[in-house]
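For this view, one protein chain was removed and the others were kept in their places.
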Amino acid sequence: MFAECLEHVRKKSPLIHNITNYVTVNDVANAELACGASPIMADEPDEVEDIQTICDGLNINIGTLNKRTVGSMHIAGERALALHHTLLLDPVGAGASRLRTQTAVELADSLQFDVIRGNMSEIKALTTGSSTTKGVDADAADAVTDENLDSMAEFAKKCAAAFHTIVSITGAIDLVADPQRCFVIRNGRPEMSRITGTGCQLSGIMTAYVAANRDNALAAAAAAVVLMGASGEVGWSHMQEGDGNATYRNRIIDAICNMDGKTLDSMAVYEIR
Amino acid sequence: MFAECLEHVRKKSPLIHNITNYVTVNDVANAELACGASPIMADEPDEVEDIQTICDGLNINIGTLNKRTVGSMHIAGERALALHHTLLLDPVGAGASRLRTQTAVELADSLQFDVIRGNMSEIKALTTGSSTTKGVDADAADAVTDENLDSMAEFAKKCAAAFHTIVSITGAIDLVADPQRCFVIRNGRPEMSRITGTGCQLSGIMTAYVAANRDNALAAAAAAVVLMGASGEVGWSHMQEGDGNATYRNRIIDAICNMDGKTLDSMAVYEIR
Partner (left out) sequence: MFAECLEHVRKKSPLIHNITNYVTVNDVANAELACGASPIMADEPDEVEDIQTICDGLNINIGTLNKRTVGSMHIAGERALALHHTLLLDPVGAGASRLRTQTAVELADSLQFDVIRGNMSEIKALTTGSSTTKGVDADAADAVTDENLDSMAEFAKKCAAAFHTIVSITGAIDLVADPQRCFVIRNGRPEMSRITGTGCQLSGIMTAYVAANRDNALAAAAAAVVLMGASGEVGWSHMQEGDGNATYRNRIIDAICNMDGKTLDSMAVYEIR
């Protein structure tokens, strides 16, 4: 199943428009290229409609937002919706400042995203900061564990229902949910948290995966999570003495670049709840 | 010939001011350092005149342009011209949005560039979007091949004549032309297109090469193209099992860093038409 999603990305090579932070933007571009997609970055209000028009998807990441680029996010998002392009939100740092929380909430309220992807704290900030009509009971703690997995999966489904979208909550255990089903994925390595930008890369890749698999969006989003985690495992297996987080960063993107569908399916560790 | 150009860069260590996109900016800086130049990045209108004054060249790359930085490009460009510094335009994404096409055309119309470097689509957008007084018959298809090489080389020369500049059109086969002569260069690897920023790096390096070889600008621009391509070949020869586009990115810059003149001349695959 995941193999098919991967092959569609490699065959269709979707063009992804990224309005993303300047910290990890280079890795996002190389990760999208590695998975078979083509990236373009553009954040000026005057051009984002034109750019989105020629693309297949839009990846909005609020990591280093400013007033100019927040405006661009809304303009480009409206255009993506009008053209039925794939639309993903990565609410980086929602909860860390009022501006981020508010921006994430306004984007989620005004644009119909195909996927919202973040860590548990960001997704909780998004849901609790939201207007009460979309209120989600976010009493879950921040880490998904075997002990709280049932309630966390339920929380992910409720978020998905509240925002009429797919919600992907990533951490040690990753969740990818629509209102009915939740993929629980156990790929990846704890050392990935010592690298900046694996989440941003995943959002870029996920946009490409959903764009190339519109009829199978939930599985495609899950496939992107499996790809990132499995590539983290493959990359780790290539680490040598003296290597650290900078080399690991490269090894993960390398593994994305070399991944094939058969390996992806064989490495996937997941269940559906 | 190319060896001499390389050695001038390493000896003079030109200081290059880059107004460039935030996607590939780090690689541009490291590639300029690798080739023997010194980079400085500055894009605020209030300081670009001062910065350009202490530099030897200006590399303008419109990859993630915004209104503020477009203004800076014009201010810095005027200053570079007044001081007879080397001036290069990389019209990244010209044709992808009206803002990019218009910005590229306005820059090319108002500033006398020493070199304009882009892929065929960008150069075509620049010429067809230009005012008719500079109209170039851009009916060429986008890929330079053995079949259309004569007409493509002719197109490159006409562009060079129209803009009174050197034009470098890079792809599987690279062209570097002034109105009279066109270098046709066949170095490089197809896998370089799986990395973001090799074109941006080339523009940065080319600015340094022309700045350090003012009396021999066409050969210097060609030398930069050969350097990038040959480094792509050397870098590829160091790839090991499990390596992918992230490691290849590093290997190419490493090869630029280690290139010497003798190797450059021996690896060059080119003809002049």
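As written, the chains take the letters A and B, and residue 1 is the first residue of each chain.
Basically, contacts are C-beta pairs under 8 Å (C-beta built on N, C-alpha and C of every residue); 3 or more make two chains touch, one makes a residue touch a chain.
Because the structure is a prediction, the values reported are computed rather than measured.
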{"item": "Residue touching the undisplayed chain, where the options are A:Ile54, A:Leu99, A:Ala161 or A:Met267", "value": "A:Leu99"}
{"item": "Identified contact with the non-displayed chain, of A:Ile195, A:Ala212, A:Val226 or A:Met259", "value": "A:Ile195"}
{"item": "Residue, one of B:Arg186, B:Arg214 or B:His238, that touches the chain absent here", "value": "B:His238"}
{"item": "Among A:Thr145, A:Asn245 or A:Ser266, the residue in touch with the chain that has been omitted", "value": "A:Asn245"}
{"item": "Which residue of B:Ile75, B:Ala125 or B:Ile256 touches the chain not shown here", "value": "B:Ile256"}
{"item": "Residues of chain B in contact with the chain not shown", "value": "22, 25-26, 29-30, 33-34, 39-44, 46-47, 50-51, 54, 68, 234, 238, 249-258"}
{"item": "Touching residues (missing chain, whole complex) on chain A", "value": "21-24, 26-27, 63-67, 93, 96-100, 194-197, 242-247, 249-250"}
